[in-house]
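Taking it in order: structure first as structure tokens, then the write-up.
Every protein chain except one is present and positioned as in the full complex.
Per-chain numbering from 1; labels A and B assigned in written order.
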Amino acid sequence: MVWRLVLRRTLLGLLTLLVVSILVFFATHVLPGNAANAVLGQSATPKRVEVLEAQLELNRPVVDQYLSWLGNLLTGHLGHSLSGDTLTGGGGQPVWELISPKLVNSAILVFLSGLIGSVLGVLLGILATLRRESWFDRITSVGALTVTALPEFIVAVVLVILFATGGLQILPAVSTLPPGTYAWSEPELLVLPVATLVIVIVPYIFRMTRAAMTEALESDYVEMAKLNGVPTWRINLFHALPNIVPPVIQVIGLNFLYLAGGIVLVEFVFNYPGIGQGLVSSITQRDIPVIQVIVVILAAFYVAMNIVTDVIALLASPRRRVAR
Amino acid sequence: MAAPRAKSAAALRRSGWPATLWAAARTPRGAIGLTLTLFVVAVAALGPLLAPHSGEQFVTTPFAPPSVAPPLGGDVLGRDVLSRVLEGGWTLLPVAFAATAFGVVVGAAAGISAAYLRGRADGLIMRSVDVLLAFPQLVLVLLLLSIVGPKLWLIIIAVGLAHAPQVARVLRAATLDVSERDYVKAVELQGVRPFKVMTKEILPNLTTPLMVESGLRLTYSIVIIAGLSFLGFGQSPNIPNWGTMVNENRIGLETNPWAVIVPGLLIVLFAIGTNTFTDAIARVAIGVERRPQELAEVGDPDEEPWLEALV
Partner (left out) sequence: MSPDPAGARTEAPVDAAAAVRLRVSDLEVGLRHSGADIVSEASFSVAAGEVLGLVGESGSGKTTIGLALLGHARRGVEIRGGRVELDGVDLLELSPSRLREVRGARVSYVPQDPSSALSPARRIGSQLHEMLKVHPGAVADPEQRISEVLREVRLSDDPAFLHRYPHQLSGGEQQRVGLAMAFICRPSLIVLDEPTTGLDVTTQRHVLETIRSLCGSYGVAAVYVSHDLAVVSGLVSEVAVLYAGRIIELGATASVFGSPLHPYTRGLLAAVPSPERAHVLVGIEGQPPRPGRRPVGCSFANRCPLATDQCRQAPPPPSERAGRLVRCYRAGEGEREPSTPVSAIANLAEGSAEVLAVRGLDAAYGDVTVLSDLTLGVGEERCLAVIGESGSGKTTLARCIVGMHSNWTGTISYRGAELAHSARDRDLETLRRIQYVFQNPYTSLNPRKTVGQILAQPLRHYFDLAAAEREARIARVLEETSLGPEFAPRYPDELSGGERQRVAIARALIVEPDVLVCDEVTSALDVSVQAAIVELLRRLQRERRLAMIFVTHNLALVRGIAQGAVVFREGRIVDAGRVDDVLEHPRDPYTIRLMADVPRLEAVG
């Protein structure tokens, strides 16, 4: 049952990725007339356009271009960046070299924030439900409602004002790293970006946990356990908790997916060298090969994450896991 | 009093969305949310009339601290922060509203049709939704903008398109539920055409998810559009815009923080306002909607306590 689900989801996921790759390729490469013109903009001279067109292989049929691009992508040939030397006609940095350290940095950011945010959100959610209608519950619920609405860049700027430039000047306002180093070499750079993302995702996870836990505690089986004289701690731990795992896993998965997009603004604010910031600058510079690769990586993350959360949620739910 | 409350809940349920909005506005949460929203809308709408200067005019030194003349000081180029704040909502809010409307309409149409028509239509629509969801919202918008350039209509379509898949998913689930109800079957049995079934029987029972989704998407629209401006992908940087202001003025935080705080605060107040009001709608509506269904399923309802427990 589990394997059938994994297989089905994987196939659908691959299909999704295929469509995504087509869309990305055509959107960036073909649609707006001539990509070479788009890249060079005002400074386009016929000579330069020709060079770039050759580099981008724009003179071949569209489908051919796509297929060879896809083939290269699948075999790990990600091509070269257009930024930097491109204007002088020389080849840029290989895309993989450019992206891989950013990918690592972003992964650290996403998983660290995701982990901290999930633990915090779930714990607060459970505590609030167990103390339903207490001050703690009210304050956390209203707080969550308020924070949910906050744009991440505002949270980031507020944190900068509080901890870097204004009040306490104890943390760096920007997280610029020397090239070739990774985020773990200077952990204090991670504090504000991670804090921003945690603040943004905790309310979602909190609210879902609280809703799921409330539903479980109001269920017939919890009432029955009370009538059977089962102690409260046992009810919470063995009757309510197992049943909130599937929805909570789902919302944690959703938040990891959100983080994949949320890093764009946060990395931009802190100038953190990840793929989010890389995406913004490659879009500004119209560095098409880099844009394509980053977007496909993000889509692959979406597909993979969906499969993982579905499988975990399935395993955690006997009703769905075990046939009648 | 349980009995009168039950009565008003029933009344609410049938008189549809205006009554629900009104009821939501009268809850403490809803009142706060609506007040915040309307305050920011008022600033955005009336601001341009009240602005002492043009937002593009240079009136003082860069990051001049607040004083009598420019009450909120100067921005990164020495323009009047107050004027730019007053003008900066007019470029932001209508775009957010339009994008929300576009996203909700497209998403709802897709979700409702997918759920009601089932089969291939469902498969096709939901696969497209999956493809769109594979792009993080902001990335999708950035991508579209980078292709065509920062056009106003494109921002509306791109942000709307980023919302549509989420709306489609929610409305699909809601429609699946409603379309299984016997009152829909009863009309289908007369051979009524699917379009009419969807619009006359199903749609009126989807007002709650529609209202809640619209509210949520409005909140996220403002967040995304402000974020776009913040990244410099909004409309022209000369045009005052709260999102742009936060970004361009944050290098001067130490000399004139107001140039960041005031526009940032307005964005935040609007987002919190819409979100809080939406939450109030959801709370009011759930209390209303769950009741009859529950009644039908419970053999011995002893229903009044249950109703009371909700509120």
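We take it that a residue touches a chain if its C-beta (ideal position, glycine included) is under 8 Å from a C-beta of that chain, and two chains touch if they have at least 3 such contacts.
Small disclaimer: the values here were computed from a predicted structure and weren't measured.
In the complete assembly, the contact with the undisplayed chain comes from B:N205, out of B:N205, B:N247 or B:T274. For the chain missing from the display, the contacting residue among A:L103, A:L123, A:V230 or A:L254 is A:V230, taking the whole complex into account. Per the touch definition above, the residue from B:A25, B:V41 or B:V187 contacting the chain not shown is B:V187. Residues of subunit B in contact with the chain left out of this view: 1-3, 10, 13-14, 16, 181-192, 201, 204-205, 291-293, 295-296, 299-306, 308-309. Where subunit A meets the omitted chain, the residues involved are 218-221, 223-231, 234, 238-239, 242-243, 317-319, 322-324.
The criterion applied here is as follows: only the chains that are shown with their structure count from here on.
Once the centre of each chain is set as its mean CA position, subunit A and subunit B turn out to be 22 Å apart. Contact residues on subunit A toward subunit B in their complex (touch as defined above): 12, 15-17, 19-20, 23-24, 27-28, 31-32, 38, 145-146, 148-154, 157-158, 160-161, 165-166, 257-258, 260-262, 264-265, 268, 279-280, 283-284, 286, 291, 295, 298-299, 302-303. Interface residues of subunit B, counted against subunit A in their complex, comprise 127, 130-131, 133-139, 142-144, 146-148, 219, 222-223, 226-227, 230-233, 246-247, 250, 253-254, 257, 260, 264, 267-268, 271-272, 274-276, 279.
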